[in-house]
Each structure stands twice: as structure tokens, then as C-alpha cells.
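I have a structure here, written as C-alpha cells, and I will follow up with some questions on it.
One protein chain is absent from this view; the other protein chains keep their places.
First chain written, first letter: the chains are A and B, and each begins at residue 1.
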Amino acid sequence: MSTAPIFRLLDVQKAYDIDAKGGALFNRAKRRLRALDGVRLSLAPGESLAIVGESGSGKTTLLRVLLGLTHPTDGRALFREKDIASLDGVDRDRFCREVAMIYQDARGSLNPRMSVLDLIAEPLDHHKLCTKSERRDRVAALMSRVGLSPAMMSRYVSALSGGQLRRVAIARALASEPSVLVADEAVSGLDVSTQAQILKLLRDLQREMGLSLLFITHDLGVAAYLCDRIAVMYLGRVVEAGLTREVLKAPAHPYTRALLNASPRFFAPISDPLPGEVPSPIDLPPGCRFAGRCVRARDDCQKSEPALTPASPTRMFACFHPLAS
Amino acid sequence: MVDIPADTGLAARRPSRLEGLRALARSNIYFAIASIVVALFILSATFAPLVSPHPPLDQDMAAFMSPPLTENHILGTDSFGRDLLARTIYGARYALAIGFGAVLIGALGGLIVGVAAGLSGGVTEWALMRFIDALLALPSLIMAIAFISILGQGVDKVILAVGVALIGPFSRTVRADVLQVKAQAFVEAAGLMGVKRLAIIWRHILPNVIFPLAVQATIRVSYAVLVSSGLSFLGIGVAPPTPDWGLMIAEGRSFVSFAPWIAGVPGTALAILLIALSIVGDGVREHFDPKLRKQG
Partner (left out) sequence: MKPLDLGTARASTMLPAALGGRIEPAAGTEPLLKVEGLSLTRGESLILDEVAFSLRRGATLGLLGESGAGKSTIALALIGLLRKPEVGLSGTITLDGEGDVVDAPEKAWLKLRGRRVAMIFQDASAALNPCFTIGRQIMTPLRRVLGLGRSAARVRAIELLESVGLNDAPSRLSAYPHQLSGGMQQRVMIAIALSSNPDLLLADEPTSALDVTIQAQIIRLILEETRRRSASCIFVLHDLALASQCCDDVVVLYGGQVVETGPSRIVLGAPMHPYTQALKGCVLEFDTEELEPLPSGAPSFASKAPGCRFADRCARALDKCAATKPPLVATRGRKLACWNPLP
């Protein structure tokens, strides 16, 4: 098994052109919305990475680029060192098989007209991973693995609870024997007790099967529990990345610090909130994109954008005046 | 080892459609009555030769234009001495056959056009949308008349004409459903798995579109019956002496002041069937639609 990274993003940019609003009739000046503005990221085999960001951070666009659902307007998105956008044939089949996605809306990601058996067996059938006679047994094994009683295989989506649906979605993701699990807010909207079960399941699976895990979330606690590494995104860029424990214990970027402070912790006083709201990603002013809300901003922060620079082999951040570690 | 959760007491299997409808019949008295009425019509139409007191074309000139409750003719006779009950029962055959047949054609045609419009893009979608717009621009009755004028009269021609006239409305609802299903996450998930486009349509999109279509079809049957009766009333539907209700109403028109039952009996039967079909259709739609929204 090669140690080459599974996913690599090199200065990936995804921009949309927006028509200027309220301009003169013939004013065709277009404005650019940079959903992703130069993202640099990699995921090694067996590694678990959390992508943390709030709304407008670009994490959803990042996910879509990684899955090949949308192509970057600049930069390169690579799967096993090949451009995701131009994968086809055998490479594409391999990609579809190795990368399994778990959606935020578990119920919506499962066809309501198919039984649990058919839902979980679909990847098995498509990738021809087992014979017809083995089909039922394989599905039963997968269901047990995720904590579902195999007797439920004849049920339909409408008869299952939220937690059970997540498990079905996970079982289906595992059916294709993937090497990477990609999850988009896979535990949001669940009760804490169900969330705890699903998280424990995911972590156990990831460790036992040596899967790579890319987990998108807004919840730092979930990121800390599930993933060894974390990347914090703000307005289309990674502003800090590193080992989760290190980053959360001593964040370097003021935005990470603000996220930490804002996360509810038992009996901690409510933090000084971050002033203002996330600015519009259209026509960002020059300089660091966080400068407008940063309490530590200085003159040089408004002039140029700090690059994501490594501070150590396992740590990098994009800030001219990082917090002292 | 991961905990295997106990049964949480949710339904062991999806409740079957029939059970749901039975529950509906229990809760809504109108639905129950209407279902029974429709069932009676269907049964008497199917077993017409056994149920009907006389053959529909038999003329009993001695008793022509007798009012209802005459001996031997419970609902009276028409101007040719034909027993009205017999003709009404046989008329139900034609009404229901035309109604269901036309809806079948309309639904099938609507399915093909709607799915094509919903899944294609660019110029094809634009062209199909304009085609559907054209179909919808003409009222169904007018369109059916136009087709009859091309095809000629007769039961099969009526079925075809009304059916084609229904393609417009059906394709509109099918296209809307296709667009909605297409946007669901499970369609994207199948694509990510690498499933080919045709397989996605067959396995994921069609099953979720057929069911709402079936519900729509049950609602439209009464409309199809009405349109076909209208055609027959105008004299351009089925040919006499076929015992079609619309035709019978037309025949009884001239006698309405002194023998109102000749038009009244088939008219009442038509009205009752239409109301009952509408209530059943509404009940089915209400019962399944909210779930459709959740599922689809």
C-alpha cells in the first residue's frame, strides 16, 4: 500500500461569476464569488481529518470538489495523484469504489422505495463485489457491523428512526470496501445520545479498518473526538491546520481561538463574541480576510493576505500575528 | 463491540397500502360510502349480463316511454322501449372502460413526455416544454373533439381521443415530480457510486415518480368519464345504439318535459359515479400525498 496521499488539493480555487446587482442596464461588470480561494490540503492513508468551518467557509464546496461533483476554476484537486476532474474509465471506477460519502441528510440520501437490503446491496451489485447467493449474507454482516439487527433488512426508510438511518447510510458506505470515508455533518441534527453512538461507531470503524476519514463539521468537540488532524476554514481558505489536540489546546489563528471560545463548555462564562458577521465573499477587500473582525489586526493585516505557512511539520497557519503558543 | 439496538417499537414493515386505505375508510364516512358506491358500479358493470334484468338493446314497444316503477321496468323505458336500468348498467361498462382506458393512455403518454422533459436539458427540454404548453393550451374537450374528427366515432376512438387529451396535464405533473426527485440526495449518491445514468433513472427516479402518477390517475378518472360523456352527448362520441350515458342523456333531451326519466336516469347515474370517484380520488390523494412529500 503506497503512502502517497489519497487526496491532495493544491491551491484550489472555485469562483463563481455573479452579475452585478443594481448596476446600469448595460453594465456587464461581473463580480467574483470565491467559494474556495486557494486551498491547500492533503489526506494520507489511514488518517482522519476534520474540516471545521461555519457557514460561508467553503467547506461544502470543498467537499463537492473532492467528490468530483464540481471542478475547480484554478489549482488542482488530486485523487491518488490524478486529477479528479479528468478521471474516467478504470480510474473513475476505482474512485467511485474507494471514496464513500455519508450525507448530512441521511433520510434524503436513501431511496424511499428501496428496502434496507437493496439500499446496502446497491454498491455490492454495482461494483460486482459478491455473488448473488452471498448478497444477503454480506448485507447482514454489514448491518451487524454498524449495530443494526439484520432482521431489519426488509424494512423501508419510512419505518426507521434518524439514528437507524445513519447506520444504514454508514453500512452502505462500507459496502463498497472503500479506503476513504467522506462525511458531511454526519451527526448534526441528532439527539446527543444518538450522536454519541454514531460517533463511537465511526471512530471504531475507522480505527479497525484503517480507513481514511474526512469529516466536515462545525462542532469542535466532534472534531476532537473523531479526528487526529484538523483544518479550520474561513471564507474559502484554510487558516489553520495541524494535529487536533495541539490546535485546540493552543490555537495560533485568532479565528480558531474565537471558535474555541464560542463553543459551549460547562460552566465557562459566555465568551466575548466575535464582532459582526461573516462578510460577503464577493469582492473581498485586500489583506487578510479575517482582519475586519480580528481584535489583533494591525496595519500589515489590511495590506496583504497571509499565506498558510508551516510552523512545524504538523502545524501550519495563515496569520501575520499569531497567538503565542 | 458495538451495541445492537433493540427494536424501538416502530412498524415492523411499512403498513400496506390496503391497510392504510382501510383505516381511512374507518375514519372518513364519506370516503367509505363513496368507495362502496364505486365498487357497486364496477361490480355491476363487470357482471352486467348477470345483473341486468333485460338485454340493453331489447325493445319492448308495448311499454315504450313508461315511467319508473312500471311492472317489469323498475326505472322506466326510453322512447324505443328499451329498459333504462339495463341500459344504465351497461352504460356503466362503457363509462368505466373509457374512463380507465383513457387515463391509462394519458398517464403512459404523460410519463414518457414528462420524464423526457424533466431529465433532458438544453434545447430538448425547451422543445418538450413548449410541446407540453401547447397540449395544455387546449381544453381537453376541444382537443378530444379535434381527435374524434380525425379518427371518427366509436368507443375505441373515444378512449384514444380522451387519452391523448389527458397527456398534457399528466406530463406537467410528472415533470414536476421528476425535477423534485432529481434534486434528492439519493440520486446524487447513486451517481457518486458510479451508477450509470440509465440505471439511475430506472432504479431511483422512475419508482419515485410512478407512485404519485398513480395517485394522480385515480383523481383524473372522473374527469375522463365526464369528457367522454360530453363527447357522446354532443353526438360525436360513441355511436348509437350503444348504451352510453352521454348518448342517453342526449336522446332524452327532447322528452324532458313529459318523460324526464329518460334523460334523468342516466344523468343521475353519471352524477353519482362522478361524485363518488372524486371523493375516492381525493381520499386517496390526501392519504398518500403528505407521505409522498416526506418520502419524495
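As a convention for this text, a residue touches a chain if its C-beta (ideal position, glycine included) is under 8 Å from a C-beta of that chain, and two chains touch if they have at least 3 such contacts.
What you see is a predicted model, and the numbers here were worked out from it, not measured in a lab.
Engineer: Hey, which of A:L87, A:A262, A:A297 or A:L323 is the one touching the hidden chain?
Structural biologist: Checking each option in A:L87, A:A262, A:A297 or A:L323, the one touching the absent chain turns out to be A:A262.
Engineer: Of A:N111, A:S179 or A:Q197, which one is in contact with the hidden chain?
Structural biologist: Only one listed residue reaches the unshown chain, and that is A:Q197.
Engineer: Suppose we count only contacts with the excluded chain; which residues of subunit A make the list?
Structural biologist: On the subunit A side, contact with the omitted chain comes from 54-55, 161, 163, 191-197, 199-200, 218-222, 224-225, 245, 248-249, 258-259, 261-275, 277-278.
Going forward, only the chains that are shown with their structure count from here on.
Engineer: Round to the nearest whole Å and give the separation of the Cα centres of subunit A and subunit B.
Structural biologist: Subunit A and subunit B have C-alpha centres separated by 49 Å.
Engineer: Mind pulling up the subunit A residues that touch subunit B in the complex?
Structural biologist: Its residues touching subunit B are 67, 69, 92-93, 96-97, 99, 101, 103, 105, 108-114, 122-123, 126-127, 144-149, 154-161, 163-164, 176, 197, 200-201, 204.
Engineer: Under the stated contact criterion, what part of subunit B meets subunit A in this complex?
Structural biologist: 2-5, 7-8, 10-14, 184-186, 188-190, 192-195, 203-204, 207-208, 211, 291, 294-296
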